[in-house]
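Here's a slice of the assembly, chains where they normally sit.
In this document, chain identifiers A and B correspond to the written order of the chains, with residue numbering beginning at 1 in each.
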Amino acid sequence: MKSFTNVKDLGNLNDAIKEALEIKQNRFAYKHIGENKTLLMVFFNSSLRTRLSTQKAGMNLGMNTIVLDVNQGAWKLETERGVIMDGDKPEHLLEAIPVMGCYCDVIGVRSFAQFESKTFDYEETILNQFIRYSGKPVFSMEAATGHPLQAFADLITIEEHKKSERPKVVLTWAPHPRALPQAVPNSFADFMNEANVEFVITHPKGYELDEKFVRGAKVEYCQEKAFEGADFIYAKNWAAYQDPNYGKILSKDRSWTVDSAKMNLTNNAYFMHCLPVRRNMIVSDDVIESPQSLVIPEAANREISAQTVLKRLLQ
Amino acid sequence: MKSFTNVKDLGNLNDAIKEALEIKQNRFAYKHIGENKTLLMVFFNSSLRTRLSTQKAGMNLGMNTIVLDVNQGAWKLETERGVIMDGDKPEHLLEAIPVMGCYCDVIGVRSFAQFESKTFDYEETILNQFIRYSGKPVFSMEAATGHPLQAFADLITIEEHKKSERPKVVLTWAPHPRALPQAVPNSFADFMNEANVEFVITHPKGYELDEKFVRGAKVEYCQEKAFEGADFIYAKNWAAYQDPNYGKILSKDRSWTVDSAKMNLTNNAYFMHCLPVRRNMIVSDDVIESPQSLVIPEAANREISAQTVLKRLLQ
């Protein structure tokens, strides 16, 4: 594996899940693999789970880990050639990225969608510059259009909790006060479309995601109908993707909040969310605190998905 | 030991001191104990000594160490259930704390008194939420009402320097331009009350500390009288504890500054302070620079107190 940005990079998904579950059984069994290897984690945006779980994953593998917080305000990178750099950007990415590549063996990058240009975001400009110029294996720690370490952890969690061969998994939009990127729902769809699940997406009209990730999955605009018979409810907010509303909030309709009345429509479904979550916007207190809530096991599996990816990037 | 927040958690204090002094003799002798164990240090407030000494202590024990700086302004945690989280707090502590617990084996927490609610501070709301929800051993790296790693380091330092079986130790208030928490004097009293010392507290009227920590120790309002025959002078500022003045500055009287004239009243006492210290407010230049000043040895013993506590939490 040369880089990790989407489900395809894992190859056979059953093998990947199997490998992840083996790692979870004995996470220090591969400590020799990372000896004298350095993991550099570059954050253009803040992070709690990704920072801690990926660092832990690297250390489980015996790697040296370095965290670099790029203060978005202070360290602006020029991206265009030919510019006279006499303004507020002191360094060009064409230097900064290969330099970072000099001091490590694997690079993780977090760089959120900026919602200034749909093309800039959906071409994954920043992440692809790291892949192209760093000279080292690169993995996404949530980029503009995807969060594959999260989706892989979600898949592992579903595998651990599913009660039937092919469970029904519903990705539901839910309201939020701020405009959020589509990275998490994109990657979740990317993974579910390759997994052995019945996958349904539900959201208000206008919130359609990029077909590159949806790939013909069933979209049901009635949330109640979508929830019927579901084994897993995966809630998430996202801002609009479709033009001309890219990055905009079209609805804050709290009738889409996941509560126990809606969960009662399901097949005693598990509740999932990537965190951080706004309670009583995305989900009610009682649902997230119920025994069916998997939000903490999902977070715990972030260490496992990261370690599986790092192990493969090192091998 | 399941958590470390006060002197009682150490059990027999002579045994703890003995263990600390053994560790100091050979601080790498227990490197196997922390193998494949991760120390997570969570800072809600800034830190110099605690950050460096605790990290060093963890590494001495062979632990992986992760430092998480929680920017107080950026990452506000909702603490109430039932709230519709549509404001400036993006995550609930009920998720954030168990998530942090997923990625480590021991958690240190720094969270100062906020002086907004005496009840919130003195119930140690934040620290206790970590103890209750993280699922991992928790230790205080200075919480709202105590700084036990500091007080333990102070006790070790007194043990190393005492010239009599039962030295006289005086905790004296001193002036400061800003309102400071009572964490350090509380824990110092907590430890001195269990140690084999003659313990006296001196401060202006109105600065009485919580009886939970003072526990009937002698309070002498005349600083000069308190200093007579003292073997150790421990200076510290704190804001008022008693209602209705909780968190307020009642005096900036520089006649309480510890200077050489006052030190001359003592039994050639050692001078102690937890640092950082405001010179010529708390203490004069000549006293802090004198051969009797123990401020640097105290700071050095922070590594030892932290390592002793971590060793016990791991065992």
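Basically, a contact is a pair of C-beta atoms (placed from the backbone, for glycine too) under 8 Å apart; a residue touches a chain by one contact, two chains touch by 3 or more.
Every value quoted in this text rests on a predicted model; they were computed, and no experiment measured them.
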Count all the copies in this homomeric complex, not only the 2 that are shown. 3
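Here is the rule we go by: only the chains that are shown with their structure count from here on.
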Could you tell me the distance, in whole angstrom, between the mean C-alpha positions of chain A and chain B? 40
For the complex, give me every residue of chain A touching chain B. 28, 31, 46, 48-49, 51-53, 55-56, 59-60, 177, 275-281, 285, 288-289, 295-296, 299-300, 302-303
What part of chain B is in contact with chain A in the complex they form? 36, 38, 40, 64, 66, 68, 74-75, 78, 81-87, 90-92, 94-96, 98-100, 102-104
